[in-house]
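The other protein chains are all here in position, but one chain of the complex has been omitted.
Chain naming follows the written order as A and B, and within any one chain the residues start at number 1.
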Amino acid sequence: MTANVLILSAAGMLVSAYLMVGQKALFTTIRLYGLQSLLLAIVAITIAISESHRELLVTAALTIVLKTILIPWFLMRTVDRIGIHREIEPFLNVPVSLLICVGLTVVGYRVSTGFEEGSQLVTHHLIGVALSLLLIGLFLMVTRKKAITQILALLTVENAVFLVAVGVTTGMPLVVEFGIAFDVILAVLVLGILVQRIVGRFESMDVSRLSNLKG
Amino acid sequence: MNGLVAVGVPLALVIRLTSIVATLMLVRHARACRWMAIGGSIVASVMTAVVAMHVIGSASAIDGTLFRHAASETELGYSVTPLSAWFLMVLALIAVPVALYSAGYFAHALARPRTAAVGAAFNAMVGGLEVVFVADSVIGFLCGWEVMTLATAALVATEHESRASRRAAYLFLVMSHVGTGCLIAGFMILASSAGSLSFPAILSGHLASGPMRDGVFALFFIGFGVKAGLIPLHIWLPAAHPAAPSSVSAFMSAVLITAGIYGLFKVCAFGLGTPDVNWALVFMAVGTLSALLGVLYALTQTDIKRLLAYSTIENSGIMSLGLGAAMLALAHGHSTLATVAVTASLMHMLNHAIFKGLLFLGAGGVVMATGTRHIEQFGGLMRRMPWTGLFFLVGALAISGLPLLNGFPSEWLTFQALLLGFTSTPGLVRLNFPLAAALLALTSALAAACFVRVFGISFLALPRHPAASAAQESPGLMLGPLGFLATLCVVLGVFPGVVLRGLEGVTASLPGLRPAGAMAWGRLGMSSTLTSFDHIAPALFGFALLGGFIVATALTTRRGLAVRQAPTWGCGGELTSRSEYTATAFSKPLLMIFGAVYRPTRQVDAVAEVSPYFVEEVRYRAEIEPTFERYLYGPLGRGVVRMARGMKVLQAGSLHTYLAYVLVLAVILLMWLGGTT
Partner (left out) sequence: MIPAIQDALLAAGAALLQAGGLLAVAPLLKTVIKKMKARFQNRQGPPLLQGYYDLAKLLRKERVRSDVASWVYVAGPRVYFAAAVAATTLVPVLFPVAPLEAAGGILLLVGTLALGRFALATAALDTGSPFGGMGASRDMTIAALAEPALMLGLFASALAAGSMNLGELVRTLVQQGINRHPADILAFAGLFVIVIAETGRIPVDNPATHLELTMIHEAMVLEYAGPDLALVEWASAVKEVLYLTLLVDLFMPVGIAISAAPVAVLVAIVAWGAKVFVLAITVTVVESTNAKLRLFRVPELVSISLGLGFLALAIRFL
């Protein structure tokens, strides 16, 4: 039963990542991120209950508060402030992007077979999903032009790392947890402010315009 | 007392940290933050001095922990070995007078808003240096080293409006980091072969002789040589030391270079096993070259602080020479000779710190009073600033290695090491010793000429510029430390045996050295290992000099002998400051004799407006070739820039391209690693 929940949640995370790749509306992308984080929290809670790791409940609570509620709210507010609601044409069109994401998922799963934890079914899926999520997040950063999407991609990568930590190991020491949480908040805050500044200055969130600065 | 000593070092660091934070918080009140910074510095220095003296006295190390974090299992320990204690003591001995001097100096010569930053950076620098001396693992050492470097860079850039200061700070940072890079590489190699990051494990000489050990030696030599200011790694020193505020320059020249010397001692000489003969020869060659070139370049400088900086390079060379002689002795197994040489080097380090600190602080007072660093605009300051002049004279006498002051015993001991080395080393390699001794003699004579020049042109005769004729004596707070250091010069010159007792404990703790018991000759004198070879007792000789002086005074001041004051003969014309000898003129004969080293170029322009037969002005411009900048660092720098330009292609300027690099790399790595698990 727990195995099923875990596998389903992991799969859900992967699907949300695919949907993010296919999305153009910024609000939806943010909501998808929120969903992803929620599923992550569910994974954490399931493992906490099934293997009686109490600390993971704290982790899960942290994830829900921060990543499911606070960060999406902040990002949506930022998008509101800026007034840009849609992603413009990415470098690669959607079908090609989705194909590449499939390829990256294959790579992720292939690598997970290399680990000895990958021998078990559940952890095999968890690692596979996590690695795929990581690569898809990186890919998102490469192909999208809007800064908000890039922030979300970064957060996706962070989710992937978290998934591995929670699912495969017994979680990280609480000190590290808090450190990472703090890191994430700060990163999002800074990036959010930065985005507002960029838009204020250049009237565009298009990151590819940065190459104008090259001397 | 024992309890205080056991926690002395961490407590001192905590005090420094608190002082830094408090200084930064009191930014608005210049006076308060000045005293906070200085007070904290003095208290912390006194504490480390107490610990250091305890270790030297008992000749046993004190270990402890600086910082521990149980959750991540990081621990930074410290270990005050007798060698560390010696360096700490020199540090404290200079840090306290410099801090007191700064109290007066910052009040008068530093812009008020900057006092907090300078005070905090000063404390950070001293604290970093203390950590370097007591660290017992690679991580602690490198942390202290970096803090020290960054704080120093901040201090060098104090007057960041001036382009020269900015350039000096930049050059300092680049050279320091080249050195630190070499250090990190060396430490990593040692750590990986020893399997641990703690110094006792790494520096146990476990590497076998061979190209690997030579390579590690070279890395550490470069890394520490940059900090010590040895030629050819010295180019940052003459730019950086003058750019910092004067009291900080004093500290930098006197003590900061000892960080490099400490590393050379701890790692290159005594940490890699029995030294190789070639290493010793490299040390001796570099030392002699640094000494000679340092003083030769000092002779031609007209910026007083730059001159003193080059003189620091000279003395750094002398210390390195002593260390090289020790290493040669160790390579041949002569432990007594090695002890003599090590003692000479460490003693010279102490003496140099004292008289260089004295000279820089004196120069600081002069610069503050006249507003310029240019010697050619000084003159006649002896009458306006009598105490500064007197103390500067003491420092000049000391640095020239003249008897009754502290430069003489350490140079004497270095000579002893070289001569005894000549008699006891077999083979043709022994000819290096008399050669080094002759060059050392040349260096010290040139140093005497250099300081006659500096002192004479700056303090004597007529003022050459209105600023000099309006100069005021420094306030008492700045004169006190000068007096203290000058007194120390005299005391250690007349009673050098005092220093030797302390050094016995230090040399006993270094591997391969046998303490040469009979070196302190009573309380008065010093002798080399064989008393019949040579010995000195300056105190005794002082009586002879005093006697001669009394006779001379008696002959010239008899009752009824009048003293008439008359103007100096100016060949029938009026004697003004224009007809005085200039500093450039003073060193011109040496410039011409050593032309092969200097490669001077000169340009003489005659400016005539009306007709070429009625010349109105003659302009003279002389320049010395910056040999190392032009032939070594110039091509190096251009090569690096060329390489960077070549690699610029990768820098597309597009964020997405960079991210694409990351993605591709991640995929490749994953596939490679995933497949090979």
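Note that in this section a residue touches a chain if its C-beta (ideal position, glycine included) is under 8 Å from a C-beta of that chain, and two chains touch if they have at least 3 such contacts.
No experiment lies behind these values; they were computed from the predicted model shown.
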Response to the item:
Note: the excluded chain touches shown chains B
Practice prompt. May I ask which residue of B:21, B:218 or B:462 touches the chain that does not appear here?
Written response: B:462
Worksheet item: Given the contact definition stated above, which residue among B:208, B:566 or B:604 touches the chain not shown here?
Response: B:566
Item to complete: Using the touch rule from the top, list residues of chain B that touch the missing partner.
Response: 380, 382-383, 386, 389, 393, 397, 400-404, 408, 412, 415, 419, 422-423, 428, 430-431, 434-435, 437-439, 441-442, 444-446, 448-449, 452-453, 455-457, 459-462, 525, 532-538, 540-541, 543-549, 551-553, 555-556, 561-570, 575, 577, 579-582, 585-590, 592-593
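Keep in mind that, in the parts below, only the chains that are shown with their structure count from here on.
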Item to complete: Using mean C-alpha positions as chain centres, tell me how far chain A is from chain B in Å, no decimals.
Response: 54
Worksheet item: In the complex of these two chains, what residues of chain B are touching chain A?
Response: 71-72, 651-656, 659-660, 662-663, 666-667, 670-671, 673-677
Discussion item. Residue numbers of chain A touching chain B in their complex, please.
Written reply: 91, 104, 107-108, 110-115, 131, 134-135, 138-139, 141-143, 145, 173, 175, 207-208, 210-214
